[in-house]
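One protein chain is absent from this view; the other protein chains keep their places.
For reference, chains read A and B in written order, and residue numbers begin at 1 within each chain.
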Amino acid sequence: MTNLLDIENLRVRFPTRQGHFDAVRGISFSLGRERLGIVGESGSGKSMTGRAILKLIRKPGEVTADRMQMGKTDLRTASDRQMRKIRGRHASMIMQDPKFSLNPVMSVGQQITEALTTHERISRLDARKRAIQMLDAVAIRDPERVMGLYPHEVSGGMGQRIMIAMMLIPDPEILIADEPTSALDVSVQLSVLEIMDRLVTDRGMGLIFISHDLNLVSQFCDRILIMYAGRIVEVCQAGKLHEAQHPYTIGLLNSVPDLQHPRPRLDVLKRDPAWSAAPSVSALT
Amino acid sequence: MTHQTLRDWLLTDTPQSRRQASAAAWYAGWLKLKRNTLAMAGLIVLIALILGALCAPLLATQDPFVQDLGARLLAPGTDGHIFGTDSLGRDIWSRLIYGARISLYIVALVAVVAPLLGLIIGTVAGYAGGILDVVLMRFTDIFLAFPRLILALAFVAALGAGIENAVLAISLTAWPPYARIARAETLTIRNSDFIHAIKLQGAGPLRIITRHVWPLCISSLVIRVTLDMAGIILTAAGLGFLGLGAQPPSPEWGAMVSEGRKYILDYWWVATIPGLAIFTISLAFNLLGDGLRDVLDPREAGK
Partner (left out) sequence: MSAIDLSDLTVWFGHGAERSDAVKSASFSVDTGESFGLVGESGSGKSTVLRAISGLIDSWAGTMQLDGKPLGRRRERSFYKAVQMVFQDPYASLHPRHTVDRVLGEVLKLHGFSDIDARIDKLLDDVGLGKGFRFRYPHQLSGGQRQRVAIARALAPEPRIVLLDEPTSALDVSVQAEILNLLSDLRAERGLTYLMVSHDLGVIGHMCERIAVMQQGRIVELLDVAQMRKLSAEHPYTRHLLDSSVRAVRQA
């Protein structure tokens, strides 16, 4: 089976007053038709990785890699025009907060049909029909009514489901979800994730799920990359998270307070400088 | 202390004393401003102007008030008159240098009075809210509704011509935009958690406004003032031009343009050279203001 995405030695670097800051430092991974989780804390470079794939890093930041292959396209040499085609058609991205990703002056229906008509030759009526089907697929009741609503009229959970509908409607092969549920309440979080999970699995897409929440990721992914200071420190199969070896991964797991297994004190991560100095673990398959 | 260690001391992320912390903050701002070449150009022009005004007696080649009717309307460059002479035979270069003192005097006074008035009115209105806000802001609106130059003219006409009254008139017409800006900033700052936090320490409104709201408003006002400087100089020059500002024979630039206008076709330099001086320092203030915006923008401060 061929991979949807192959990345080798990816680096994202920003110039600063004191020289360079490397947000991502030479990571390699590939994505098949699977659900890949990228986990790390703020500043670990996980979001930068997601953005670098779609070339959404703004100047003066620069992205370099030995290989960035998406299907037949070499992303390193792709022009802005080609990238616009790729975004949406081949790969989509869901951001953290729907409030900032939906256009406040366009109705939900307009935005979803626009996502479709920019990538396909399709009549208005058909586009509308597909949009309603899609809203139905993300478990929105009464999709006809929701089509006419504006972003401020929908709740956070519904907004994020609309985003998922919008991103999945051009039928991309790869979905990058960057903290898709961190802005949502716990009880809504799970249902949104379950919907996303079902759609991705049904369509045989590749999912990159970026999150700070190791436990949550382990439920919705097959393989997990753990990032620390711009590098991959460990690659785990989701089912074997309890076998994790790296002290950082273990520390992350133990620092979460657990309702049913109370401890008098929470474990605190002792950050070892050797972690960031160690070479990145390859996650190529 | 060598240059390198002083730089390190200023660039530290771990300041050890109050003095170092504020010095480092100033130095970071300076580095940011230094990167903007145009702003630096503006700053250099203004520094040159201030030095020129301070050293006017040394730089002037002649007494700016001495008339020499035998040498009237000489072209630039003749007989050691760099910029020529005016209709009464006075050296234009010397008058320009002395005129810089008047322009800077006006600018400095207006730059203190108008923003301060605006800051006080705007922050009080924004922080207090309710009736006080409505009253103060309608009062501001009334001032804003008059064309600025006309209002200034009216004030000068009522108070009598002269530099001090011109300054007063310009300040009285210049404050409303500052009040607006200060109020808008205050409205966003008022509801932030750090203001709530200091309220929970029992701090009163006076302390909150002066210690917590002002420092965040002042940066946008400083930017706005520098950008408005050009306008203030032009208004002062306009008043001078109309004969309501500085009185002859004082070498105010606007008055000089006004005097030269009779000869504009045959002796262009008499009006053009003071005009160019006004243009240059207005431009310098605008460039500096643009640079300061990048350095002082409070939205950038958190990053």
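Convention: contacts are C-beta pairs under 8 Å (C-beta built on N, C-alpha and C of every residue); 3 or more make two chains touch, one makes a residue touch a chain.
Just so it is clear, the model here is predicted, and its values are computed rather than measured.
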Identified contact with the non-displayed chain, of B:57, B:215 or B:248: B:215
Chain not shown, touching residues in subunit B: 13-18, 20-21, 25, 192-194, 196-203, 211-212, 215-216, 298, 301-303
Positions on subunit A contacted by the hidden chain, ascending: 41-42, 156, 185-190, 212-216, 218-219, 238-239, 241-242, 251-252, 255-260, 262-263, 265-269
